[in-house]
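All protein chains but one are shown at their positions in the complex.
A and B label the chains in the order they appear, each numbered from 1.
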Amino acid sequence: MNNYLLIPFLPLAAFLINILLGRNFLKEKAHWVSILAVAGSWVVAVMTLVDTMAGKTINQDLYSWIVSGNFKVSVGFLIDQLTVVMLIVVTTCSTLIHIYSVGYMHGDKGYYRFFAYLSLFTFCMLMLVMANNFLQLYFGWEGVGLCSYFLIGYYFDKKSASDAGKKAFIVNRFGDFGFGIGIFMIFLTFGTIYYEPVFAQAGGFANNTVNFLGYDVHLMTLIALLLFCGSVGKSAQMPLHVWLPDAMEGPTPVSALIHAATMVTAGVFLVARCSPIFSLSETALMVVALTGAITSLFAATIGLVQNDIKRIIAYSTISQLGYMFLACGVGAYSAGVFHLYTHAFFKALLFLCAGSVMHAMAGELNLQKMGGLKKYMPVTYLTMLLASLSIAGVPGFAGFFSKDEILWLAYSGPSPVGKLVWAIGTVVAFLTAFYSFRLIFLTFHGKFRGTHEQEHHLHESPKVMTIPLILLCVGAIASGWVGIPHLLGGGAHFTEFMKPVLGHPEGHGTHSEEWMVMAVSVIAGFSGIGLAALFYLVRTDIPVKLAAGLSGVHKLLFNKYYVDEFYSFLIVRPAIWTAKNILIGITDAKIIEAIVNGVPKAIGGFSQVIRKVQTGFLQHYATIMATGILIIIALMLLR
Amino acid sequence: MPFVMPDLRPVLPEIVMTVLALAILLADLVIKRKETIAFLSIVGVALVTYVLPGSMGTTFNGMFLSDGYSMFFKLIFMLNVILTVLISVKYIVIEKVNFGEYYALILFSTLGMMLMASAGDLIVLYLGLELMALSTYILAGFIRYDIKSNEAAMKYFLLGAFASAFLLYGTSMIYGLTGTTDLKAISAYIVANGLSGNPVLMLSMILFAVAFSFKIAAVPFHMWAPDAYEGAPTSITAFMSVGPKAAGFAVLGRVFLIAFGSVKLEWSAVLVPIAILTMGVGNIVALSQTNIKRMLAYSSIAHAGYILLGIIAGTSDGMASVLTYMLIYAFMNIGAFAVVIMLRSEGFKGDNITDYEGLSKTHPLAAALMLVFMFSLTGIPPTAGFMGKFYVFMSAINAGYTWVVIIAVMFSAISAYFYLRVVMYMYMKEPKETVQLSTSPAIGLALAITVIAVLFIGISPSTVVNLARAAVSGF
Partner (left out) sequence: MLAKLFFGYYAAVIILLSLLVVTRKNPVRSVMWMLLLFFHIASLYLFLNAEFIAAIQVIVYAGAILVLFLFVVLLLNLREELKVKRFIGSWPAGLFVSAAILAIVINVIRSFVLVAPPGRYSIEYIKEATHTKALGTILYTEYLFPFEIASLVLLIAIIGAIVLAKRKTRSH
């Protein structure tokens, strides 16, 4: 079954074909290559899933790149239960979003380029999840980051878009720095960067400590936390979450694929993949759980008051990613991955629906200018409603099962912060339901609040966009059915399937407790929906009064807790200030324009000085040579 | 003393090369189409390459050594000639110096390099060096009507003579001290008589280091390089940024590891600061260059610094990494120069970095090729340049020079700035004027060879690395 190699390499081929031939030959037919390639990957991924379900896993090196002593770098693939779930998520979402983009990007001048990047992204993401060693993982990790940078800044003539791209890139640097050191620590500790030996030996180092900056630190905690740094950046967790809302500047299919369904979940994947390391450190797990819980609460509260349709969904993504980390942090890795998997469908669907709305509204993003779109775009409305029901955790929908499993395992698990994060999770469930339905009601119900022109323009999106919506909707409803808990008469197949990789989470609770947890979360969800209905359908004056009455809180939330301003004050401005002042000190006024390039320009100035040595006079050259000889002789012989 | 005919089999490639160069010189009189001469040169060089593997052995009382080490270097020289000839064909027509002597001189210069690589004796080494250098001086000044070309040749010649004087001075000292010019005998004599700490030996070693540093353009003996590289015909710049440098490393490795093998501690103390300075000055000064040939000159200086790390390591792994790097460097550097040459057309110099603005829009293929070469020179995987650096740095770390490698990596990071600036100009700026490309099948072939090699070695380095390791195994 070597055909699994087709999974990453088909999109790579599509990328190469598009980038080489797209501009002059394929032009507006560029999507065919990409769609066929990704669909091909999907078919192979499904075949691989069947094989894996039969118990076959693969771990083999394709070819060795560098072999030097005990250091070996090669391209290798590990296909186990975790990988295969990720493969299904990535290829399914990618295929549907590729198709959707045909309609959404229609007529764009960089059409071929868009599909080329999308395929490249898919390739990198697949390499990331299929890696059997940390370096290849890192390669994929940086690759997806780079593609995300390209795609956020896709409309590069728009300043906010290219700024957002840069911001995403720079913020991720912080996380990746830790991640890189983490991989280096793994190599130093284990002498290898391959998953298999690393995870096999990890137990042997459970009690080792290492001297770090003068303190004795528990080795596994250090490694786990360094790896988690990467996760925090990539999955937009606090305090590195600031890039994700801005990343919404990119085209909506990009938001759906990269910033909802796949790339941002790589952080969760990393924690799940490294569960043998994380499980050895209670501290690290606690950090993961609390980061996830706090982020999810924090992002959900911001989501309550935003008006930009895509940003609300972006905050919802951050919040849901927090949920996944929360799950991993209490040791329920499979629940985290389960949520990752269901979330991919309903969140991608939400974004694509938002894109469809934008399409109809000629690019308008402000909720306050929408309303009553229900009758113009029934398919979009229906699918978005179902996706919202799923994310709100209405029983029977995919989101319900994964969320319920997380909350139950947090409540019943052995984690010391389990009960706390369960409580936070339940509150977040309520908030999620509220803001999701606020979005629905403001967009689709009531009266249209935009201009006449916009109203005239309103239309349902073409079939090439609505069909992917419908297909994703099936996923948003049904994808959770593979993990129906025993309590509801299901088989909890998902957890069972994941058991060889992620182990079995321990829960100690009675059936009645489990019923209680489930009931509380369902009530939270329904009351959120109900409250949203009350505020935005029945008594539309309440939110206005509330915002006025609690203007302080509202402002705080509306301005996203001023985190961006805080960073600007703490990091960005001091950096620019330093660059400015140092530069004025050592260079002349002509190159002040290069403030942002502080260091390169400083070296450049130094370069100009040394350059003067090259006078062109032969005599000088000979003198310098002789001086060199003199110095060497003097140093060597007059000691 | 009866005369015994020495075994000529080991020098067969050199003999074929000499005959070839002389034949080209004569053919020039009857053949009017100089492209034919270029073609004949390549066929001849192919023949030399063909007889190369069968030439293993030592002859002329150990003055001439044909071993794996010299053979690998000769392979680089052959490659250098073939690629240079390919990129020259059209270019020397544009420069109006389409003479047959051009090819003959390239071949003679290469013959000198081959002799250097095989030299087992300081006299042979010196003569080979002069043969190579003299031909290169003439080639640098080949565009007679161009004052810059004249200046390049003049500076290169005078400073080269200056450096040769040091080499001879060092040779005379070592001869006075040990009574021999044979490399192995020198080493044996030093060990047998406990001369390791002798100041005269040190002085002689330093003088050798200086002379060889000049050839590889290491700081502070690099001053000729930027001016000579800029003024010389671009094809010759490509030629002399690879050939003489490789030959310089060949003799540096041979003399220092064999003749001065017992004073390794001392010579590494000399070479480490030279290497650091070389990387520093090369990379930092390259930042402020506006002429691409000058920038590549400084880049070539910087690369000499990286390669020196392999020599400093002094292990067989280190030598293997030097060979690997040199081969990779030949491909990527000549590739980059091939693109530079394409921009030169009738009435357009095309050697300013700003001339590359928007090249991706007007000539996407040329821009893409340049991108690969710039990435490779920077050392970005998966190009070959990364592999070259990786093995050199690895061998230096294994030999205990971790701190030098850290400095090297830092400078390497700085180098990204000026290499990628070219990429930035090509891909992120709008073209100011339409640049005409002077393409020809020959240069196309050269570009194809170099780009494929750069990517292939980058993705699958084991072939080259194993070949290099085998080459130094008998060293």
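What we mean here is this: a residue touches a chain if its C-beta (ideal position, glycine included) is under 8 Å from a C-beta of that chain, and two chains touch if they have at least 3 such contacts.
None of these values were measured; they are calculated from a predicted model.
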### Query
In the full complex, which of B:Phe73, B:Tyr91 or B:Tyr137 touches the chain missing from this view?
B:Tyr137
### Query
Of the residues B:Leu177, B:Ala225 or B:Ile311, which one touches the chain left out of the display?
B:Leu177
### Summary
subunit B positions in touch with the non-displayed chain are 1, 3, 6, 11, 18, 25, 60-61, 63-64, 96-97, 99, 101, 104-105, 108, 111, 115, 121, 123-124, 127-128, 130-131, 134-135, 137-138, 141-142, 144-145, 153, 176-180, 189, 193, 195, 198-200, 202-203
### Summary
Contacts from subunit A to the absent chain lie at residues 617, 619-620, 622-623, 626-627, 629-630, 633-634, 637-638
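In this section, only the chains that are shown with their structure count from here on.
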### subunit A and subunit B: spacing of chain centres that average the CA atoms, whole Å
47
### Task
Flag every residue of subunit B that touches subunit A in the complex, lowest number first.
154-155, 158-159, 162-163, 166, 199, 202-203, 206-207, 209-210, 214, 219-221, 223-224, 226-227, 266, 269-270, 274, 281, 284-289, 364, 382, 387, 390-391, 394, 398, 414, 417, 459-462
#### Entry: subunit A residues touching subunit B - in the complex, by the definition given at the top
23, 63-69, 71, 600, 603-604, 606-608, 610-611, 614, 616, 618, 620-622, 624-625, 627-629, 632-633, 636-637
